[in-house]
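A protein chain is absent from this complex, but the other protein chains hold their places.
All chains are identified by letter, namely A and B, in their written order; residue positions are counted from 1 within each chain.
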Amino acid sequence: MFNETKFWNTFIIIIASLVVVYALLDIIVLRKLPKRSKNQNILINILLGLGLLSIMILLIKSLGMFLFLQTILDKVLSISVLALATTGIVLIFKTSMTTNFAQGSMATFGAFVAARYIIYLTSTTTLTEIQKVFLAIIASSIVAFLLGILIDVFIIRKAKYVTSIGKQMITMGLVLVISGIIPIIFGVLPLTIPRLSYEIVPLTIFGQSLTIPRHSIYAFYITMIVLVVLFTALRFTKWGLGVRATASNETVAKMMGVNTRIITAMSWAIAGALGGIASVLAAPLGGQVTTGLMVSYQVNGFMASILGGFSSFGGPLVGAILIPLLQGLLSYFAFLWQNAIVYLIILLIVLAKPLGLFGKKIAKKV
Amino acid sequence: MLYTVNRHLERKAKLHQVMHHPYFGFFVLGFLLLLVQIIRISGVNIPTTVLRGLGLTMIYIIIALGFSILLGYAGLASLGTAGFVGIGTYLIGYLTNAKGLSVSMILVIGFLGAIAIGTIVGFISLRIEGLYLGIITLGLSEILNEVFKNATAITNGTNGLLMNRIVLFGQYYQFNSNTIFIAIVFILIFVMILTLNIMKSPTGRAMLAMRNSESAAQAMGVSVLKYRLLAFIIATVYAFLGGILYMTYIGFSIPTTWNLAFSLFVLAAVIVGGSQSILGVVLGTFMIFGLDLAVFQQIPLFQENPAITFILNGVLIVVVVMFYPGGLARLITNLKYKITSLSKKLMKKWKAFKYGEDD
Partner (left out) sequence: MAKMIDSILKYYLMKQIDHLETKIAFLSEYQPILIEGKKAILTSKLEKLAFKQKHQLLPYAIQAGKIDDYLKEAKAFEIKKVEEKFFWSHRALKQSLKRNQNQAAYDASLASITSKKDENIITIEAKYAASSNLQEAIQAYELVVSNQKNEFDQLKTRLEKNYDVFATNKKQLLETKLSKLNDKLQTTMKQFHRFKSADNQLESMIEPDTLLKLDNLSMHFGGLKAVDELSFSVKKGEIFGLIGPNGAGKTTVFNCITRFYKATSGQIYYRNHLNEPLNLNQFVVHNVIKEGIVRTFQNVELIWELPILENLLVAGHTLYRTGFIGQLFNSRRIKREEMIMRQKALKILSDLGLLAYQYSYPIGLPYGILKKIELARTLMVNPQLIILDEPAAGLNDAETNNLAHTIKKIRDDYQATIFLVEHDMGLVMEICDTVCAISFGKKLAIGTPKEIQSSKVVREAYLGGE
């Protein structure tokens, strides 16, 4: 169906030629221009865009339209889950100036609660499957919401004078704590969460007959609703204004009468809730609910944030769409190495653009 | 008589000089660890798990020392430790099994490889700001883990790689785990001395300056990139060395060992102990790894619930970062000060009791 070696040859040629073009342009043209760094940035942007575009075209060409579209549909669930996880990470980054490594662990805690809740519902009530899972999603998000508030109030708020890297380490410690608590509370027996629906829906796009699981469609809708509500709130409510004010300068925001305590606590809570929803949606993919359920999403979420740049909400979302998509498409060529290749590509992009694809530079005062 | 008093004081001063020599503690620690082996040779039966735990703890101390330079001096929090240690294990495993290279050759290759990988990885990671370094290195360790799992030709995949025992002097001398234990003690002492030299040297000072105030350091002529890279390379070399020793001691390496939790444990050890002192790193590593390996695994409660150690370590990290940034090392110096002041106070009280108050 497709030629693997030819694909890799072209792939490498594209990347190498981009690097060569950049180097040549930099040496021949840019050195002589007065505003080098600005032009360099524009050049890098154009080349990155070209590179991503040509890789996409190459993938479509070598995979064929059918496989390409099918992969996109297969990855809808991952993209939705990742988008939720990434938004949580960025939200916490904006208000607490730290990268929350415990995001995945909080979400996993929620998933365990959901799984237990489903067992409880099955034994006491006669609800249908979909209703139970919906209730479980709500339960999970509420528990993760409370967990977020707890973490903020008892730990992050108390660690006001700790540096950003110190806070980062606190969240790393929390990863250990939560992943230790889970087996003690929930036991070591395997728990499962069913899908919202086991139906597979046929679709026709561009004349290709494709399929998509209904679970993915539901997940997509839920994610869209949650994110739209969240972004509307960020843009139009007082809380959203507070978040943006706190993100730009916490001390000034505090002086201007913004209650940064509540803002931060709410951000942690909402990030937790987002994770809680994501984990219940993601749990059926792996079969069982384990402590490592969200680890890959956590790592991917971080990578997406790095790729898009932490300074905006939109950038990381682009990253969250690109990463699973690339992983899915590359899995046809190198099944075992898809993650490694995608991460390598991201590292290369970061090498060229340290602030991410959409990051903005903030001048530092000396 | 005066002369004898003088001689006595001189001798005391010399002893003081030896006892307060910066390397003295390292030799005491090395002696204590060797004592375990001496006790074993003299016929007392020490459980192999305890011996193994101590040996592993020493290896982890070496890894943590490198990490303490990275974290405590250069101020960079990396999560790539596990990956680098893993590379070290597979390097020696592959080279001895498949290529049959000699030990010195492997050490040289490992050293050069660590410098090369440290430079490349450091260069990529340090392009972006300190806070994101953790994330980038996390991604890197994921890549490395994937490599360990999938490059079956070298690493034997998820089944794990078994290594033959190292042979010295062309088949004449074969190491067993106890001789390796003794070798590790000496390597540990050597590494601790080198680390102390780095910490006290202009390099260590430049790194601390960079961590405290980047702009001041730059104004003083410290090239930030150079010293960050240097710290990264040092940490990588130590991790490689740790990996090589691990493989020679245990003889088996499996990708699941080199996961995020391992990196976090090393981080915990350094933070809990105090990232700027060697004593702290040693104590922290004993606390995080040593207690678990040599003591907790004998207790049924911990055997049944391995998660308790996770909670313990996590809580320790959080508490130490929030309330005790200096870690155990600071705690010990504070305690020392408190004990001396307390004993002085008691002495005064006793004197007042025996001789009456001063008029």
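Following the convention adopted for this analysis, a contact is a pair of C-beta atoms (placed from the backbone, for glycine too) under 8 Å apart; a residue touches a chain by one contact, two chains touch by 3 or more.
Given the structure is predicted, the values throughout are model-derived calculations rather than measurements.
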Omitted-chain contact residue, chosen from B:17, B:179, B:213 or B:298: B:213
Residue among B:85, B:121, B:230 or B:282 that touches the chain left out of view: B:230
Chain B residues touching the omitted chain (full complex): 1-3, 6, 194, 197-198, 201-203, 205-206, 208-209, 211-213, 215-224, 230, 276, 353-356
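The rule is short, and it goes like this: only the chains that are shown with their structure count from here on.
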Residues of chain A defined as touching chain B within the complex: 97-99, 101, 155, 158-159, 162, 164-166, 168-170, 172-184, 295, 299, 302-303, 305-306, 310, 336-337, 339-340, 343-344, 346-347, 350-351, 354-355, 366
Complex contacts: residues of chain B adjacent to chain A: 75, 77, 79, 124, 127-132, 134-136, 138-140, 142-143, 146-147, 149-150, 215, 260-261, 264, 267-268, 271, 305, 307-318, 321-322, 325
